[in-house]
Every structure is written in structure tokens, then in C-alpha cells.
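The complex appears here without one of its protein chains, the remainder shown in place.
Letters are used for the chains, namely A, B, C, D and E, taken in the order the chains are written, and counting of residues starts over at 1 for each.
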Amino acid sequence: MSIVVTGVTRTEMGLVDRLGEFGVATIHEAQGQTGLLAPRLRPIYRPVRVSGNALTCEVNPGDNLSIHIAVDQAQPGDILVVTPTSPCDDGFFGELLATSFAARGVRGLVIDGGVRDVADLTAMNFPVWSAVINAKGTIKENPGDVQVTIDCAGVRIRPGDVIVADDDGVVVVRREDAAQVIEASRIREESEVEKRMHLSSGELGIDLTGMRDRFGEIGVRFVQQED
Amino acid sequence: MSIVVTGVTRTEMGLVDRLGEFGVATIHEAQGQTGLLAPRLRPIYRPVRVSGNALTCEVNPGDNLSIHIAVDQAQPGDILVVTPTSPCDDGFFGELLATSFAARGVRGLVIDGGVRDVADLTAMNFPVWSAVINAKGTIKENPGDVQVTIDCAGVRIRPGDVIVADDDGVVVVRREDAAQVIEASRIREESEVEKRMHLSSGELGIDLTGMRDRFGEIGVRFVQQED
Amino acid sequence: MSIVVTGVTRTEMGLVDRLGEFGVATIHEAQGQTGLLAPRLRPIYRPVRVSGNALTCEVNPGDNLSIHIAVDQAQPGDILVVTPTSPCDDGFFGELLATSFAARGVRGLVIDGGVRDVADLTAMNFPVWSAVINAKGTIKENPGDVQVTIDCAGVRIRPGDVIVADDDGVVVVRREDAAQVIEASRIREESEVEKRMHLSSGELGIDLTGMRDRFGEIGVRFVQQED
Amino acid sequence: MSIVVTGVTRTEMGLVDRLGEFGVATIHEAQGQTGLLAPRLRPIYRPVRVSGNALTCEVNPGDNLSIHIAVDQAQPGDILVVTPTSPCDDGFFGELLATSFAARGVRGLVIDGGVRDVADLTAMNFPVWSAVINAKGTIKENPGDVQVTIDCAGVRIRPGDVIVADDDGVVVVRREDAAQVIEASRIREESEVEKRMHLSSGELGIDLTGMRDRFGEIGVRFVQQED
Amino acid sequence: MSIVVTGVTRTEMGLVDRLGEFGVATIHEAQGQTGLLAPRLRPIYRPVRVSGNALTCEVNPGDNLSIHIAVDQAQPGDILVVTPTSPCDDGFFGELLATSFAARGVRGLVIDGGVRDVADLTAMNFPVWSAVINAKGTIKENPGDVQVTIDCAGVRIRPGDVIVADDDGVVVVRREDAAQVIEASRIREESEVEKRMHLSSGELGIDLTGMRDRFGEIGVRFVQQED
Partner (left out) sequence: MSIVVTGVTRTEMGLVDRLGEFGVATIHEAQGQTGLLAPRLRPIYRPVRVSGNALTCEVNPGDNLSIHIAVDQAQPGDILVVTPTSPCDDGFFGELLATSFAARGVRGLVIDGGVRDVADLTAMNFPVWSAVINAKGTIKENPGDVQVTIDCAGVRIRPGDVIVADDDGVVVVRREDAAQVIEASRIREESEVEKRMHLSSGELGIDLTGMRDRFGEIGVRFVQQED
């Protein structure tokens, strides 16, 4: 049995695209160190960065039928997010599915499982973050749910939440937080511009933040190396 | 003690080269989802694709003597396939051995263990699929068998079987199946050309295969998202 | 509490730079198969090679304060070497810290933990060998020791020892052994030049080393393949 | 910073105790294959079974301060559930903390991290499910949140949800589902009593369920072994 | 689709039972260090030892239908051996299936996957060697093959080969080798009885085997500890 939720509200593409201007590390910090998927998910090529609305999909181990069903729910600007109901490294997704999703304007794939045809996917510029690369395909018999709330690589993702992914990994931003996370990310980046200038000129972070003055309190003790 | 089987019958190079025109995922499917080595074996550079006759070699953990013995059995068009008798991540193979095998016309290495000198191997265009990259070398004291049937990364490989390897991983085709797998792969690729055309124009797999008509039977249920 | 050892004696940069001319595998062999860090440490980009004086730093899990303290101890030609007191994959280091260390002339980072901002680090040509890539940052509250002897990825490293790192991994050379390891590496490389010439012309290692004559003694037995 | 939510509503102990009469596998099935924590969590002794209200606690890696804070929130019938904000195998919990929690009537511990003093904990009959056994203790400096919704070993757990744990692992039952899951578990167990009787007398599941009649449809084909 | 091979020839029970008198380590040595399954397979209780004829069964990931089909092929003295077509840790087998197999005289289970109801299985004295303990059950939709040659935990097993399993792990003995392996194991055990007597009286293995005389040749060098 499989539930497919239709008519899912997306995050407005203006917000999605502005989130895509920030790195995953910046967004993760800007929203209070939340929403980061486990680092076992790695991009199949680098450098890469993309943002999009989560099109969520649960698959049974060794079975990618619900991905085929999910195409029908795809909208331009979506990113497909797939999680198996049990850990499974099979290659659930390859070049033919990518062709289908790309034709619908889907921007990439995040999967806590395997992917195959990575040379083709790279040539197509279809970015994928996966737990493994595996030529082993699947059957298409028992579908999981599509466009429901899922747990993927340790993080809760709802359809229509925003996915941002780059060389560092994958982060999800809740739809209702998108505007605020953009603002917090912008502030963070601006403060980093100035900090970077100081640091590149040789000033130290411990001086900029006043940390050096707290060395006594924290118990930092300097000792001359013995001969 | 070490057995070295000589005079091993290879698969005809015409078949080997035609198999090399297909991707690993295609071949794996074409022969009924068999023969795929475990995905822990990854290429040291990408993109890459190669095919060749398996030149098989068992090594003792931490000892690469039988690889040195195997060179003498090499023929142009072979791919060296190495498996340790116990799991071992040592760097069994490096640039000097690659020079030796390349001089004999060997096309690459598949090893369920470690490899080193990967910068040199990349510069030489000598492709390697290995479980790990590890600078730690081995001793050369106790040889394993050469050109015998081995189990490598979960798959049985006989000397003279065909190895095809690419960005997705490594697959073995039994010598007696080569011609038939070429034909099955060709048919599969042709059907994919057409399918790809449909999919890239926005048609859906569930419609092309008639899967959508079976949604009721399988239990796919569509639900409108609540506000 | 945190000890910071100051005035650490470095290895002379002439020696450091000459060590950097050799590959990690060569040095590891030249010093008797010692000093190699575990192969889970991988470079974030390739090809790459660097050498430098170890600037050592212990961090508490999830806390990078001592890295901030370590900058103040950095000298041109150093390589930062970081180990957590318990295994931890957090992203202890990113682009801002790299900017700071680069401004001090530090040549790279070796860390048995996570790193982030790898696209920026790659663009900066700041080489990193890490156990994982992870956007998750840390707090800055409890420092570990700086410039003390540490165990990193299974190897003991003292501040001022020489680190050499390349595509194959990371090796440490003890300061007092540097000159001798350079000489041993040079001899090894020279002998390999000649060996490579022989091998590339098709001669076999088992003949060059006289190993073939010992086949009987070792128990190598040749058997003709049966039909 | 740390949020401690007080006055958390528990599930009624009558329901908690009735849930504890069922095995984890039964409950997991009875609630539609949901709520099972990852199998890396194993009991420190067997056989064992316990149920209780989740007393949730987030810890920073290498720091168990919030567990000390959590004791103050404990009520008889609770089970402490601890998750680190980053994966960390340190021994966050030992015999002294167990003494403290036991004195408050807490029935056990579930932790996606390490535990120590397991001989003492076993002697005390204080059951623990942990990812690892590790003598390495932690600091007590930076607390995480207490009695908030957490993700532990891949599953969302709210304070006051019911935890059931036995030799097979750990499952969570949402507070509002407790009564219904008891009923579904009871029905499941009853049906199993009858099934067990049939099976132990030699009848087959494929006959009891009518599966054998579907063999043709599914494609089960019987072949006599060749000589 | 699923092939079920019927009428499989078993190894004679007299041989099976005599093999069961030896430990797994002894048998593994006696047949030339072959046939040992990967050590990730561990018994659910100890001490334990059992031998039986392999009743082989392939399952699809997350689906145990072929185990239900396999019961019908079971004979007294069999041991069920299950391998998934892709790595999968689900709990494919529990107490009800054990009841059914036990009623048919099956002596235990070897599975390169998960098992559940381990408390019940222990109470039933139904021994299991599995890769993991996992309460998560499976569906019963797509069967794999039954009583065909399989690769389980790295080893090829044919139906009717002999399985011996104990606290150390699992080994397979080919049907045609059973008599000879019994004899080789017996000889090995007898020689060990004598060796054990010598060793327990304080004599050393290096003296019994004459190894000490070869110390010079091997390069063993004794050095007095410095003050």
C-alpha cells in the first residue's frame, strides 16, 4: 500500500533560489545547527550546489516503484529526496529516471541509498547526493509513500521544505523558516566578510573575539618547550 | 605453497571489446542481475571504463608475492583481479607493478584490498578499482594461487572470464556467456534509446509500462494535502 | 584546562622541503614501514602533495577552541595536525580558519575528524586530509592541548616532526630522522628508476630479483589448465 | 544554553505496564512497522524487558551535564533516553548516575552512545540499551536540552511517549497511541497463539495463509534436482 | 520469479553428525582453510554447536517469502541457510518460523541478515547465527530461489552440503568431502591432544616444532633490555 499526497504546497521559488546562494554550512549555522543530513551522503561530482523543494519518496528495500510514481508529482524546482524503509545500498536511481525527472524540471536527487549510471548523471549535470554508488538495480513491485513526511539520513523532511546541497552535504530548511533563514544567513555571511579580511591580514580570531582575555579563566597555560 | 595455472583459455578479444562498449549496470541487468562485485570497490579516477580477461590472483594478507608471479602469466587484454585470503587493506599494488603489467598489455586492476601510488597510476592511465587507497606496502614471502577460480568482493571469478568496470563498479561475465550477454545488452540499450526519447519529452514511465493502470490493484492511494 | 607549549623547535625547512619531493609511499618504506597514518584520512582534492612541520593540536569532541589557540603558535612551513580526544566527525575546521592559518604561512591540515567548506578550501589551494567531510560545526568552549605529543589516526606525532602528505595519505618523519630518511628515500627512488626501465621494457620483477630461482623452495607449482 | 521542559505529561502507568507485556517485535508490527530504533542499540545483558515513559535528554558530544540535570525531572516509571547532538561513543553514563536514577524510580536507559560500569549496572539490574560499551567518561560543562522532542537512533521521541525495550531492541509508542497499540498487540499475539499451535504440529504457513495457491501467479516454479 | 529445487540429495546423517563432533576451527583447518563464512555472523546464544544439511534460501531485501516456501522442502537434520540478494539487516526470521522449522526437524538457522524474537529462540534452543539482531520484520511478496547454490557471507554453499556452526562461527563442508574432512579433523584433533599435553606441562611450541632452530635463518634477534 502506498499513500501519494497531491497538491503539496511548495516554498516560493524566490526564497528557494535565494537560499541556494548560501553554502550548506552557513545555512546549518544560521538555523541553529539543525537540519543537516548525515555526512554519509556525498555528491557524485564536485563542485556542485543546488536548492529546491523537497519532493519526498519512501522506497522499500530493493524496490524503486515509488520513485516512478513520484515523477508524476514533480514540479520545476523540486529536488527528489528518497529514503528506504530499511537501510539498503541498492542502486535505486539511474540515468533513465534522471532523464524523466530532468524533463519535469527537477534539479537533483538526495538519497540515503545507492545510485548508478553516475558517469551519465555527471554528463547530464544532474546532481546527486547518495550514500553509495552501486550498479545493482531494483525491482518495481511494492511502492512506499510519496510526498509524506520522511526521516532521511537522520533528519525529518516534509514535502515542500527547502533542500540545499553542496560539496559539504545536504541541509533542509523548513518552509515556514525560509525567509528568516535567508536573513540569518545573509547576516552571517556579512559578518564573515569582515572577519575574513581581518584574518587574512594576520589578525587572530582569539583577539577579534576577546577570547585571549579569557585564557586565565578557561585554564589555558603556556609552557616553554624543554630542551 | 602456490598453484599457478598456465595456458588459461581467454575469452576472444572481439567479445571482450564489444562487452566493453556497455556500462556495468547494463551488463549486470542483461545477465539477470548477477556477477556484480560489492560496491566497496571504487575506481581511483573517473570517468573510466575498461574490459578485459580476468587474470586471477590470490594474495596472503600483507604479502603481494603472487602478484609478482602473476605478471608472467599476463597476456595483452587481461585485467588483473586480486583477492586476499583474509580481508586486508594494505597497498598490495603500486606504480612499479603497474609499469610491469602495462608493459605486458594488461588493461587495469581490480583488487579487494588497497592500492598505492594513485597519482602515478592516474598519470599512467592505468585504471584501478580498489577497496581502499593505502600507502602501506607488503612483504613478498608467501604466494597465493594464480589463475585459479577466486571469490572477489562476493563474486566467483574464473581466469578468462570477462571483467567490465566503469564509474559504477565492476561486473564479471562468464566466458561461455559473453556472446549472449552482448546480445542481451544490445537489446537492452536499444530499448532504452527509445524509452529515453519518450522520457525526455516528458512522458512518464508509469504510462509507458502501463503501471498506472495497476495502481488500484497495488494499493496506490492519492490523497489531497490538507491545509 | 589546556597546555600550550611555546617555542617549539621545528625541523629545518631545507629538510622539510626536500622530504616533500618524495611520495608518502616512498618515505614510509624508506623509514622501515613506520609513521603512516590510518588510510581513513583522505585528501579533499587531488592531485596534491605537501610537507611541513607538525603544529599539533588536541580538540575535545564537538569543540574546536584549541584550533583557534593554535593559530597563535603557527609558523610559516607548519602543517596543522588535529586529533580529537574521542572519535568525532564534526566539521572542526572551515574556510575562516584556513584563511587565518594561510595568512601565517601554514601549508595545510591533517585531521582525524571532519572538515567543512571544502569547495572554498579547494579554491584556496589549502590542502586538507580528513576522515570525513561534514558541514556540522562545533562550539568553542573547552580547549585541548596545543603543541604536545599526540596520537593521530594511530600514529604518535610530536610538534616539529615532519608531515608529508599526498594522494596516497599522510606520513610523519621524526625530526631527528629527517636527514637520514631523505637519503634513504633518494636511494630508494634511484633504484626504482632503473627498475622501472627494466620493467617497462617487459622484463619481470621475479627475474630481476632472482625470485624465480626460489620458486621450488617456496613451493610454487605450475599446472597446465585442463580442457 | 539548555532548555529544560518541566511538568511533562506522562503516559498513564497502567498503559505503560501493559505495553511492557508485549515484545518489541510485536509492538513494532502492531503499530504498522513504525517507532523502532536502529539495531545498533543493544542491551548490556539478556534476557531483559522493560517499559517506561521517555525522559528525553540531548547531550553534547563528550559532555554529560544534561543527564545530571535530567535526574531532577525523573519520575518513577520513566526510562531515560539520551541522544548526542553529534555521533559520539563516549561513556556518558555509569554506575553513579544509575544509582541516582534508580533512586528516583527510573527503570532503565536507552542511549545512542556509550555506557560504562556495565558489570555494576548488570548487578544492579539496571537495564541499558546502548550503541557501545566504553570506559571513557565525559566532561560536565555544556548541557543540551532536557525533556524536549529528540531524534534517537533514527526515531523521533517525545517526552512522555512510551519506550519498550527487550532482547530484540527498542521501540517507542506515541502517548496518544498507547491504548490502541495495546489492543493491536493483544490481537496480534492471540492470532499468533493459534498460528503457533498449527505450525508446531507441522502445518505450513503457506497453507494456513493460502499462499501456496498463489504460487503460479507469483511465479514459483518447482524443479527436480538433476543427478 | 522463484526456482524451488526439490528432491535435493542430502549428506548422509551419519557423516553430518560426526562432523558435528568437531569445532568449526578444526574443520576449517582440516579442509585447507576453506569454507568459513565471514565472522560477522555470530550466534545469538553461547555455548552452542550444531551440524546439519544446508537447506538454502535466497531472499529479496526486506522480503522473507522464500523462507516460508523453504519450510516445505525441509527434512530432519537440515539447517536453514539464508542470504539476501542485496545486503539487508531486516529481521527476516522469528519465533513463528522457528516453530515451523523445528516441527520439521530443522536444527538451526544461518543468515547473513537480521533475526528477531531472540529471547524466544534462545528459550526454544533454536540456534541462530546472524549478522544482526533486528526487530524489524519484512513483507512476504517476492520470493527468491530455494535449494539452489548460494553465496552466503562470502562462501559458496550448495543445498545438501554440511553446515557446522559453533561459538567461533560457521563453516561449510562440501557433500563429497564430508568423509575425508571427518578423517582429517580426527587426525588433527588427535595430534592436538598430544600437543596440548606437552604445552600444558610448560614445553614450548617452538621447541616441539623445531622452530627455535630456524630462528637464525628467519632473522629472530634477541636483545637485552637497556636500563
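The rule is short, and it goes like this: a contact is a pair of C-beta atoms (placed from the backbone, for glycine too) under 8 Å apart; a residue touches a chain by one contact, two chains touch by 3 or more.
Here the structure is a predicted model, which means the values were calculated and not measured.
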Open item on the list: Checking the contacts here: which visible chains does the omitted one touch?
Closed with: B, C, D, E
Open item on the list: I'm checking contacts with the chain that's been left out. Which of E:25, E:103 or E:179 qualifies?
Closed with: E:25
Open item on the list: One chain isn't shown here. Among E:20, E:62 or E:169, which residue touches it?
Closed with: E:169
Task: Touching the absent chain when the full complex is considered, from D:2, D:34 or D:75 - done: D:2
Task: Residue of D:34, D:75 or D:122 in touch with the missing chain, whole complex considered - done: D:122
- [ ] Can you list, in ascending order, the subunit E residues touching the missing chain?
- [x] 23-25, 28-29, 33, 36, 39, 42, 46-47, 49, 166-169, 171, 192, 195-196, 199-202, 204-206, 211, 218-225
TODO: Write the list of subunit C residues that the hidden chain touches.
DONE: 33, 85, 151, 154-156
Task: Hidden partner chain, residues of subunit B it touches - done: 60-63, 85-90, 136, 139, 141-142
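In the analysis below, only the chains that are shown with their structure count from here on.
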Open item on the list: Among all residues of subunit C, which ones touch two or more of the remaining chains?
Closed with: 89, 136, 142
